[in-house]
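Below is one structure, written out as structure tokens, with a few remarks after it.
For this depiction, one protein chain was excluded, whereas all remaining protein chains were kept in their positions.
Should a chain be cited, it is by its letter among A and B, assigned in written order, with residues numbered from 1 in that chain.
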Amino acid sequence: MSKIVITGIGAISAIGNSTEDFLSSLMENRHGIKPISILRTALAGKYLAGEVKLSNEALQHMSGISGMQSRTSLLAAVAVKEAISIAQLDYALLAQTGIISSTTVGGMDNTEEFYYDFKENKNIDFAKLHPSGQHTNQLANYFGIDAYVSTVSTACSSASNAMIIGARLIKSKQVDRVIVGGADALSKFTLNGFKSLMILSDTHCKPFDNNRKGLNLGEAAAYVVLESEEAAIKRGVKILANLEAYSNVNEAYHQTASSPNGDGAFEAMTKSLAMANLKVSEVDYINAHGTGTDNNDSSESMAINRLFKGEDIKFSSTKAFTGHTLAAAGGVEAVISILCLNHGFIPANLNFENPIDGAELTPITELQLDVKPLNYILSNSFGFGGNNTTLLFSKYKI
Amino acid sequence: MGVEVVSYIRIKDHKAWINGEALNLDFSAMSFLKAIYKDLGLKYPKFYKMDELSKLGFIASEMLLQNNNVKSIINDFKQDKIGVILQNSDSTIDVDSNFYDSILDEQKHFPSPALFVYTLPNIVLGEISIRNKFKGENALFVFQKYNMTFGVDYINSLFENNKIEACVGGWFNANSENYDAFLYFAKGTNKQENAHTVDNISKIYK
Partner (left out) sequence: MEELKNKLKAQIIEALNLEDVEVEDISNSDALFGDGLGLDSIDALELIVLLEREYGIKMDDAAEGKTILQSVNSMAEYIQLKKA
């Protein structure tokens, strides 16, 4: 059966407006967590976030899309545009390409502006931007992506799940290539929501640190172009990596909390390795979910300890760079993993000081260059609702 | 190896059916979903804390899974081989709006964590999975209307790839005015009858 390969990547987040920017930010330990200045919210002075420091007008200009757009779809358009350009997709190819995007907030930013008008039946047009599927339809229309259009919403594992579905579409020969990923703009909705859950840190998040105080939210869009190896070779495009394996499980423990034993994370990682027939010792790096919350990081640590049983494993969370970008997180971290495979580096887990009591796990705290071997990377994304996904990316070898 | 539909339920226009047979409900004194909850004799206080979409998903899945056709065989499947693959159109619009009401008024700014949690459309999958200890693949797709072809193909491919041995599939949607649900339980089989095909699903989805 033809392999699933990646022929394009595109991203925008607090660490840059392109994958090239991402690479230099990661290489220079330059995070994007700053005081909130773009989103208008009463919480602006109180919390830090990973915002894209561009107005909607600037994003509109960058993406080239005009007319009424939500910030989520503007971010998405910028990232998709880059992915299309790297994968060298022209109009004819795009018409035969599918898109599976994902989001949790959709057009929430517009809804926030016009909610009261909407309730009084004024300015109804903006309500049309609210549904989750809207941004995907806009992307499909704007770029002329015609073979398949769908939207996933499974909280913080959304973009990773979009990749699983995309891979299956290719395997079942419904399409040769599909653009997959996710986008989420920062919104009052999520900021207040996470605040009410008391898992927002009032300072920089510290993934896997014993004294972590919660997460920083971020906004981002990130996409990859998945393609059958056969189709990619036929059209002679450069192949960036393989999507080697994937798995999605439900932990069936609690709507929001992960189990203390990390059962879901353990199962998701184990099943991905089994799908690829890979031994635990062959994993070179884990890009962890590592949000910086008490619950996630201790649960994920347990899962890592159970899987690797004391074997040395390199892992880090990049959320201290980007913030937790919710539905886009799996996309952002897929792009980062692919950059790692191509440039032989492991990004630092910023702000780490002391290992979690009982887990005794220390992530990679300093940027590592010329890492050898760096062939297999696990990327974890865990969502509320117990939805746990692990993707396995590998270095492409001819 | 094929896939067979073992059982199905329908909720529509304030009526409910299990395998085509209508439930006799009296909901004059209580809400429609609560009437089904009482009718099924459920004791799950968590139900009352859920948003409307989760309540509907929970009730629909209980109707499906508590009926004998399913109950008698459910233990034959491994927990991590039971999937939940559903579709919906309005996502969580009802609770989104309620949550907004708790954050947008600056005088009464008390964001509710309980409401926020339910603004994620996949929470209902979590609720169903927690209740039944289902640990297989789960996904919720948002389409404008029930996309039967997609649902059937997706679930069949999970069976073909040995990702699941059994599955809750179908469609459910809730907004402040209306409930609509069609859920079915499918399992792997060697038999020809009740095959999990678009033709057969469209016959029982009415």
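Everything below uses one rule, namely that a residue touches a chain if its C-beta (ideal position, glycine included) is under 8 Å from a C-beta of that chain, and two chains touch if they have at least 3 such contacts.
On a predicted model such as this, the values are computed, not experimentally measured, just so you know.
Sort by label and list the shown chains the missing chain touches.
A, B
For the full complex, which residue in A:Met27, A:Val149 or A:Ala257 touches the chain that was left out?
Residue touching the absent chain, from the options given: A:Ala257.
If the hidden chain were put back, which of A:Leu23, A:Leu75 or A:Leu197 would touch it?
The one listed residue touching the chain not shown is A:Leu197.
Given the contact definition stated above, which residue among B:Ile85, B:Val117, B:Val168 or B:Leu183 touches the chain not shown here?
B:Val117
Which parts of chain B are in contact with the chain that was left out?
On the chain B side, contact with the omitted chain comes from 45, 48-49, 108, 110-114, 117.
Touching residues of chain A against the unshown chain: what are they?
For chain A, the residues touching the absent chain are 196-198, 254-257.
Definition applied: only the chains that are shown with their structure count from here on.
Quick check: in the complex, which residue numbers of chain B touch chain A?
Answer in residue numbers: 79-80, 84, 91, 93, 96, 99-100, 103-104, 106, 109, 111-113, 116-117, 119-127, 129-130, 132-144, 150, 153, 157.
Residues of chain A touching chain B in their complex?
Residue list for chain A touching chain B: 42, 104, 111-112, 115-116, 130-133, 150-155, 161, 165, 168, 172, 188-189, 192-198, 248-256, 267, 383-387.
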